[in-house]
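Just one protein chain is left out here, and the rest sit where they should.
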Amino acid sequence: MSSILANNKIRLSVFGESHGAAIGCVIDGFPAGIELDFDKIKRDMQRRAPGRDKTATPRKEADEPIILSGVLNGKTTGAPIAVEIKNTNTKSGDYENISLVPRPSHSDYPAFVKYGGSNDVRGGGHFSGRLTAPIVFAGALAKQALESHGVKIAAHIRQIGSVCDERFDYNNINKELLERLETESFGTISAEAEAKMRAEIEKARLDGDSVGGIVECAAIGVSGGFGGNMFNTVEGRLSYALFGIPAVKGVEFGAGFGLAERRGSEANDEYELKDGEVAFKSNNNGGVLGGITSGAPIVFSVAIKPTPSISKPQASVNLETNENATLVINGRHDPCIVPRAVPVVEAAAAITLLDILLDN
Amino acid sequence: MSSILANNKIRLSVFGESHGAAIGCVIDGFPAGIELDFDKIKRDMQRRAPGRDKTATPRKEADEPIILSGVLNGKTTGAPIAVEIKNTNTKSGDYENISLVPRPSHSDYPAFVKYGGSNDVRGGGHFSGRLTAPIVFAGALAKQALESHGVKIAAHIRQIGSVCDERFDYNNINKELLERLETESFGTISAEAEAKMRAEIEKARLDGDSVGGIVECAAIGVSGGFGGNMFNTVEGRLSYALFGIPAVKGVEFGAGFGLAERRGSEANDEYELKDGEVAFKSNNNGGVLGGITSGAPIVFSVAIKPTPSISKPQASVNLETNENATLVINGRHDPCIVPRAVPVVEAAAAITLLDILLDN
Amino acid sequence: MSSILANNKIRLSVFGESHGAAIGCVIDGFPAGIELDFDKIKRDMQRRAPGRDKTATPRKEADEPIILSGVLNGKTTGAPIAVEIKNTNTKSGDYENISLVPRPSHSDYPAFVKYGGSNDVRGGGHFSGRLTAPIVFAGALAKQALESHGVKIAAHIRQIGSVCDERFDYNNINKELLERLETESFGTISAEAEAKMRAEIEKARLDGDSVGGIVECAAIGVSGGFGGNMFNTVEGRLSYALFGIPAVKGVEFGAGFGLAERRGSEANDEYELKDGEVAFKSNNNGGVLGGITSGAPIVFSVAIKPTPSISKPQASVNLETNENATLVINGRHDPCIVPRAVPVVEAAAAITLLDILLDN
Partner (left out) sequence: MSSILANNKIRLSVFGESHGAAIGCVIDGFPAGIELDFDKIKRDMQRRAPGRDKTATPRKEADEPIILSGVLNGKTTGAPIAVEIKNTNTKSGDYENISLVPRPSHSDYPAFVKYGGSNDVRGGGHFSGRLTAPIVFAGALAKQALESHGVKIAAHIRQIGSVCDERFDYNNINKELLERLETESFGTISAEAEAKMRAEIEKARLDGDSVGGIVECAAIGVSGGFGGNMFNTVEGRLSYALFGIPAVKGVEFGAGFGLAERRGSEANDEYELKDGEVAFKSNNNGGVLGGITSGAPIVFSVAIKPTPSISKPQASVNLETNENATLVINGRHDPCIVPRAVPVVEAAAAITLLDILLDN
């Protein structure tokens, strides 16, 4: 497995299994001298953590990050930052019948093919969504480093099932909105959207089912000229990290797939002078042109599939007996993973953006 | 700039400017002993080349690849394969007023910010779509190496403007379809779709405008267990390469963004035994689970924005005088870049997939 | 700082400071299914640990590795292996005056320039030789994976001060010798050499001084054809890792610098058939030709400078007052670091060699 995000400057090495002793990460190459705000780190960890309300699994996880290195008197030292999060509330029993009967749309089967059964399957093992906790920790640090460069990043739930939130106003995203969103555990632009989305999730939960969605993320304050063309694009680098989040199946920048239906005259982002500065009249490209930041806000969306773990019986195969089997998953599941994915999307983006900024 | 696709095994280094002496690439790490079919290379180069019909710019380019190294008696030697394509039909005059008045939705402005005017802007310079020719060359070689592993890859035009082709039958893609598609210069599954798409493009052309679209690509014959989780996912690696193609603004795997609206019970790909082998009852995940190939066909789609170069006058800014300006682009443009993008998508995917296969 | 050894398959991320909470590492990409022998891991950790006898600092370190992930029921799972070693016996007081008066030939001064004083300087911080403990842990695992491929690796002390041990018989290194060496805490081929070397170290210790040396390392069982030419050479990759060990100032393969004085007719390794197999009549190239393993034993030597920390007063500069200063280092030092460096050299080589083998 490769759980290293090998950026140019910042390299993130994630470790741990859902039911092992601990999970965590090492952040190598993080800038020295950044004063850390531990409350903000904790807040992001809690936005990701399960057990807050009915939209997520009732499983509780303490998710207390213990910093082992790289921080002295609350400031980063430039040395690798290692963090450990102990695993506590683990019920392996729930997962026992899973190892030989792969859960549909989980990694169980391809992991079995790849590792021949050597891998730890308890609770998804190293493939578990729980491994996003160290990513959120690293992202919280990256956000603080980004703020020292004047960059603010936050995401909202664009869609759950058939319910859509308002979209960001791509060419005009104000800081206050992002500051609100980064504190919310169910972040939407419109309050009505939240209520309808919660209802959609509750319906799925009552049906023993799950539902998917889309997260839209924005970063403001990144000036033009960062990134590179062809094989060093801002889009390529962000999507590489974003597809590392379990359940992500699509990434689009700006108007993305919607551009397929447009004419050039409707899609092009024209220029104009604003207070003597070059500005954009629209931002359908989501702040990236030719792989390089344009100076407009960076905006992208991430498609998230419905949680594969559902209570309904599903067709599968027993890999030992090579017979068809019906699988019933008993454990505790999220009827919708999208709200908890929001801070993970922000984190993966923040780590990558910080690297892109430091790399220039 | 970074025009190196630094895979683990195969590294592609692309060079050249639209109006320089030559463009080309070096393919490092390509396997030794592959017998090359030069007709197939030429065919892919021609599928990408402009000037074939009214859907593309009438500009003619010879696009004759001259192999400088790495091939002896028609077989690869294992040494780096260098290829050169001379630039011939270049009219720099057409582009003269562009350098100081950036074309909307092109890389002109961010490249100006990044390089402070040192970069070669003639014809887009190193950012030109012409630089996809060496990628197609490398892809043609990768396809041949993939075929020796039983893997076939091809793409079709899924959508142009409001016209949609049929979609691949994700769980049941036959080789004959892919073999037909890889020979076509305007590849669609349904013949009617082609006719309607051509009409859509012609309408845009007559309006001095352009239109976007979506390319859908499939690879069959990849068995399960390739790739890796978290930061070595098949999705992340493919999208990284795909976003290196100019005008790509979105990538989705399997049902992609459509999964947002689904329930888990509708989205999950259940298992069943087929002739004693583990098989899938559907393939909404597009052949990748937990970042690892599942054994089902790999299917993904790529959103392509409308060609930014249109004849209509556009608002821009003169970067020298710092005044608002109206830009009229005279040169020769593609009213729709999507048909020519098809072999480029196949190429970027083939190079990456070959690397993923060799890496295991 | 970059404390990641970013090999192609196995990536080692080391973290920790001498006086922080813990040191450790994450080993990403380690093969699944390797049964670990914890006694051998412990043995290598102890060979590196200080406090064994008068050749090393009397400082005691428990150096108990706690595995956090990647190992289940004594076998590797393929997931990242994280290990933590708590820091216990740390006396920060000894180092207090050091931070502003850099110790000659230590990293203090360039680290101060680089990090502007943000870095943790207690006990050398992240630059401390103590950080080699996780490398030895990773090396012990790599050795076990190498043994499953029939490869055995071990090193001896070739020289300390003016005392030289016998050299390996490059073309004929038997496994028994390597098996003996890997168990020794003061490994020499000749027993007399050990006695004389110990005397040399004791003399330096009594003088409040230190002494340098050379470690020679061999790997047998690596067949021909691994590695690559130019920028993927076995020599380049091994030396890259070896220079990561503090105090290493030179690396040579086979006869190395001695080849400067030779004629080609004396240096060339001729071929002969031996039991029907291609064999070498000598091995002055140390098992690598054109960057690729030749099939002969891999042999290289590593120059290690005298421990910079000595009791004698030294000239330095106070970085705060910008005045000349005399430095007396009180802490506990190794009069000779060479014996403790032996398992670290083996470890860095084992990790790199395993990666080279897996990469083919």
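First chain written, first letter: the chains are A, B and C, and each begins at residue 1.
Heads up, the rule we're going with is that a residue touches a chain if its C-beta (ideal position, glycine included) is under 8 Å from a C-beta of that chain, and two chains touch if they have at least 3 such contacts.
Just so it is clear, the structure is predicted and the values come from calculations on it, not from any experiment.
Residue C:N229 is the one among C:T88, C:S190 or C:N229 that touches the chain missing from this view. Of the candidate positions C:V14, C:A32, C:M45 or C:I85, contact with the hidden chain is made by C:V14.
Of the residues in chain C, those that touch the hidden partner chain are 1-6, 12, 14, 102, 104-107, 109-111, 113-114, 126-127, 131, 159-162, 204, 207, 209-214, 223-226, 228-233, 235-237, 239-244, 246, 248-257, 259-273, 276, 278, 281, 284-286, 289-295, 301, 303-310, 312, 314-317, 319, 322-324. In the full complex, chain B makes contact with the omitted chain through residues 1-4, 6, 11, 13-17, 20-26, 28-29, 32-33, 66-70, 72, 75-82, 84, 114-116, 118-120, 125-126.
Assume only the chains that are shown with their structure count from here on.
Of all chains shown, A has the CA centroid lying nearest to the centroid of every protein CA atom. Inter-chain spacing, taken between the CA centroids of chain A and chain C, is 39 Å. With centres defined as mean CA coordinates, chain B is found 27 Å away from chain A.
Centre to centre, using the average C-alpha position, chain B and chain C are separated by 46 Å. In chain A, 1-4, 6, 14, 114, 126 are the positions where the chain touches two or more neighbouring chains simultaneously.
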